[in-house]
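What you see is the complex with one protein chain gone and the rest in place.
Labels A, B and C are assigned to the chains in the order they are written; within every chain, residues are numbered from 1.
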Amino acid sequence: MNDAGPLLEVEGVSVRFGALMALHQVSLRIERGEILAIIGPNGAGKTTLLNVISGFYHPWEGRIRFAGRDRTRLKPPDVAELGIARTFQNVALFKGMSVLDNIMTGRLLKMRGNVVLDALWWGPAQRQELAHRAAVERIIDFLEIQAIRKTPAGKLPYGLQKRVELARALAAEPQLLLLDEPMAGMNVEEKEDMCRFILDVNGELGTTIALIEHDMGVVMDISDRVVVLDYGRKIADGTPDQVRKDQAVLDAYLGVAHD
Amino acid sequence: MTTIEAGLDTFPKLVRSNAERRPHKIAIREKDLGIWQAYTWRQYFERARRIALGLAALGFARGDKAAIIGDNRPELYWAVAATQALGGVPVPLYQDSIEKELAYIVDHAEARFAVVEDQEQVDKLLHIRAQCPRLESIVYDDSRGMRAYSDPCLISLAELEERGDKLAVGQPGYFDAELARGSADDVAIICYTSGTTGSPKGTMLTHRNMIVMGRNAIEREGLRHDEEVLAYLPMAWVGDHIFSYAQSVLTGFTVNCPESAATVLHDLKEIGPTYFFAPPRIWENLLTNVMIRVEDAARPKRALVHFFLGVAQALERARLHGRTPSAWRRLLHPLGQALVYGPLRDNLGMRRIRVAYTAGEAIGPEIFVFFRSLGINVKQLYGMTESSALVAIQPNGDVRLDTVGTPLPGVEIRISEQGEVLYRSPGVFVGYFKNTEATRQTLEDGWVRSGDAGFIDAAGHLKIIDRARDVSRLAGGTIFAPKYLENKLKFSPYVKEAVCLGQDRPFVTALVNIDLAAVGNWAERRGIAYTSYTDLSQRAEVYDLIEHEVRRVNASLLDDDVLKGARIRKFLILHKELDPDDEEITRTRKVRRGFIAQKYAALIEALYGDGDRVQVQAQVTYEDGRTGTVRADVKIRDVALRATAAGEASL
Amino acid sequence: MTEILHGLVAPFADIASNPSFFAEVLIGGIAAGLMYSLVALGFVLIFKASGVFNFAQGVMVLFAALTLVGLIERGAPVALALLLTVGVMVLLAFAIERVVLRPLVNQEHIILFMATIGLNFFLEGFGEMLWGANVKRLDVGIPDTSFKIGNVLVNRLELTAALTAAVIVTVLAVFFQKTSIGRALRAVADDHEAALSLGIPLKTIWTVVWSVAGLVAIVAGIMWGAKSGVQFSLSLIALKALPVLILGGFTSVPGAIAGGLIIGVCEKIAEVYWGPLVGGAIENWFAYVLALAFLLFRPQGLFGERIIERV
Partner (left out) sequence: MIYREAGQFKTSYAADQAIFPIVQDRVLVTLGILVAFLVPPLVADEYWLQAVLIPLVIYALAALGLNLLTGYAGQLSLGTGGFMAVGAYAAFKLTTSFPALNILVVFVLAGLMAAVVGIVFGIPSLRIKGFYLAVATLAAQFFLIWLFNKVPWFVNYAASGTITAPPRTVFGVMVTGPLATAPVRYVVALGLLAVFALVAKNLVRGRVGRSWMAIRDRDIAAEIIGVRPLRTKLLAFAVSSFYCGVAGAEFVFLYLGSAETLAFDITLSFLVLFMIIIGGLGSILGSFLGAAFIVLVPIFLTNAPHHVGLVMPVALQKQIELMVFGALIIFFLIVEPHGLARLWQITKEKLRLWPFPH
């Protein structure tokens, strides 16, 4: 793997659904170790962009490179294997499983195995299981969700579900973490916690983060760089300060009343 | 009285002895990363040694003080032992202290070092560093969030231990030599007590104090090396130091540190301690918790539970009063044991308890009876920081409702002419740190003034009436013991705190704090909507509820010839919760009577006036330190008025 | 390989030599297909309006037929019996809405599906208990005889059935497209909450839909019953409607019709021309395999909307 250069490059990517052009020749780079915020009005194509990056949609044109290697056409599991994890706009936890199992699922990629050994719960299978449990417990500790470890994920309040989802993504020890509105629907206190966690993940684990967020205060506070999308096109890319002063952004986005 | 063997005269030496005699016995556990991580005595000693060497590498000298701040964590207990091993003195502080309190104690104790749990404590210390010029190094255990800190005074525990390892390579005999230099009469710990008045005082206790006193209590109570203890009370409290450190080191029993403050109840159930201690506050909370949860049960189950609880309490009362309980109740008891007491005990995590204490303050008799009736051997313990926490304990099989038991071996008690309890024991402290004035006031020829009024009854049990200075008389001369009334009120799950007034007044009044959880739950079940604590507290329905509780207390006073003249005539419900941040109660939740009398003077005057409501404005301090003003219209309820109307005996 | 291919193609070689036989097969297939369409239509109606995959549709056909025959056997005139059967099916719809659907509202689809399996059992037992389990003849007054158009033999009963089915299907299609209640049904199918907010009472809609499905079941029951007698195997036709639905799409009325025809025709042709090669009775599974093969290429069915998955 190439250690120099940006972690992820999106080059001239377009996505269309029938006649609708959801993304139009969008190019952007995610540098190693940064926190990149992707902002834009509703329907600007932010989530579509994340979906393309995580391999859920494939671009109609353009290319995506991860750590210098082309991966435009990879499927979601292959993308995950490269070291990209994400959370979802509408929490996508596995509701029938406990919080612990949900987070353990995040480590499936790191688990190797043999069904026969799994079936016997013996030797390497058991050792692997316990080792991953230990790793997951460190994440639980990191995100301070010890008290809900054995609660079914579906029974948690929304704010905690978002945190568990972050935990599940972190369990994969990704190089690149994509967060789709990690703070949507949270109260001020929960938002503060989440900001702290995002900064800690970035600072202590060194994970590169790209996030979509509506709360401009949060975006300006925690991101190193901001990319602005509008109607599927990129209209600005720069530091929070630059973007804040950008006329195109002001016209397209900040001027518009927004939730 | 026990004597101290040579070579086992300080706690670190005792730890070493444990590491040699029972190297694989579990010394301490901590719920961390989802399971109970266990450490043996050998590991306990090894870690204490490494931390000590690390501190030495930082320049820790004999007699230096180290502030210890954080939740109960094995690392902090090791730091206590490490400090003592170097001939230094650990000074544990309350982890929730605000910066002002912290600054006073760190500065007063002349702490050069601080060993703290995490970023939260580091932040506080960094803020107050200007006020504590002697503070040189801050050691933190949890490095979470610490990456951005570059202050040279900071060092992580892991790094400290590495430095210790390096030092050990250079000076292999250093630790053993330092350990050997310690003696029984070295100061082992300085416990700061906030007290209800004045600045905190640093009580100095020696190794001898705690080894002898701790051992006396161990023998009296029959404690063994296989006890399990939950260390959940602040390390700064002398009780935790005795039970979770001193006695553990002395017997070798296991101390368990909960995962977090939020999970204490759950962890209590998991561990199921055999030896347990809690101030009345916690027992009250547990009882309230039980009652709220039982109220949510279906009607038949609720009736069943209440019925059997009634049976058990009647039995226990009879037993405590030395009467023979009725036969049918005795017959029902085994059934209750299977259906209610056993499961309840298990759910509370108290199934395995052999000895439990309530200490620190008088406990409401109803609360006490409740837990004893479940079959939990909870006993009253009398003591204070100045006596190494131990003076008197109710003996097994001889527990009475109204006494705090008989003096422990080695303890002498006498009553002064003013009725104040004085005691002398091997556990008596050597003095307050840098406060000879206070020492002189409290300690005289080895006798300590307890500040409590009390007497020794015919059976040799010590009976405490109240704080010596709080027992007073009404204007008419009737004896009035406010705390006694308050405890009775607080037995109600709906009453969180109560302050009774009456000294030199014509009658008794009460300021009541409702329990938001219990009353909120009660209101919800009745469909009473409310917007805030203040709103809820002033609802007429809530006043009716509390009036019912007041009446219950008044009725119970009728039995007591001395105190029946001091029944509560008027009360009001406070519009806000009493809060340590507002200095209305101490961190250990003792009511600051004087402060309250001053702060709520307007309310109190109204209670003794004719009106039925009063306007208040109050300063409150929010969690982030900002202050604001709360305005409210507080109602006053005259119990006597209604009682007359209801045809009851008037006051 | 070529042998197999040859074997598959060979039976069709004589189509040219005997085109009238092929036409008869084709007509038989279309007739059967229209029957499948009728049952499938019941499924589609209910699925569209309530999202319930009604496994009991087949048994409703059986139950309707049993009721009708039972009433006739007990001496009721055909017209009265028919009227009473309609009443019974409407009553049944009310009962189902009240006892099964309402308590399970907002449950997952799979749960509702399971409930209709329970319903299936209940109705089977109930119908047989009321009317007896033996095979009954249903005489609707149309002789089960054939006449010739040119060289092609046409069965009168099948023809009548096919025509009736065609009429019903047309009426329903119009009902759905043109009437206000039909539009309301479609609204409900699209979005329950939106429909509720428009003031459409879900309860009523469900009852209406299940009633209509019951009426369709009566028609199907009469047709099948007249042809092969009223017996338990009628309810198994329901299973045959499944591949029809897959072909046509679960929510499409035209799909149900086209799917039924395709399945009916293909199945007949396969049975007649390929069946003898492998020992016959391939009718049992051919439809499913056909549907399965189809699914792999077009999972949403012929007329179903393309599913765009979102996250």
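Annotations for the structure displayed:
Everything below uses one rule, namely that a residue touches a chain if its C-beta (ideal position, glycine included) is under 8 Å from a C-beta of that chain, and two chains touch if they have at least 3 such contacts.
In this text, all values refer to a predicted model and were calculated from it rather than measured experimentally.
Shown chains touched by the hidden one, complex as a whole: A, B, C.
From the options C:Phe22, C:Phe250 or C:Tyr273, the residue with contact to the unseen chain in the full assembly is C:Phe250.
Only one of B:Glu5, B:Asp165 or B:Asp346 touches the chain withheld from this view, namely B:Asp346. Interface note for the absent chain: among C:Ala32, C:Ala115 or C:Ala258, the touching residue is C:Ala115. Even with one chain removed from view, chain B keeps its contact list with that chain: residues 29, 34-38, 228, 269-272, 290, 293-294, 296-298, 301, 304-305, 338-340, 342-352. By the touch rule set out above, chain A reaches the unshown chain at residues 54-56, 75-77, 79-81, 85-86, 88, 92-97, 101, 104-106, 108-109, 111, 113, 115, 118-121, 125-126, 128-130, 133-134, 137, 168, 172. In the full complex, chain C touches the omitted chain through residues 53, 99-100, 103-104, 107-111, 113-115, 117-126, 128-129, 133, 236, 239, 242-243, 245-246, 250, 278-282, 284-285, 288-289, 291-292, 295-296, 299, 309, 311.
What we mean here is this: only the chains that are shown with their structure count from here on.
With centres defined as mean CA coordinates, chain C is found 75 Å away from chain B. Across the interface of their complex, chain B is touched by residues 100, 133-134, 137-138, 140-142, 146-147, 149, 196, 200, 203-204 of chain A. Of all the residues in chain B, the ones that touch chain A in their complex are 32-35, 144-145, 147-148, 259-260, 262-263, 266.
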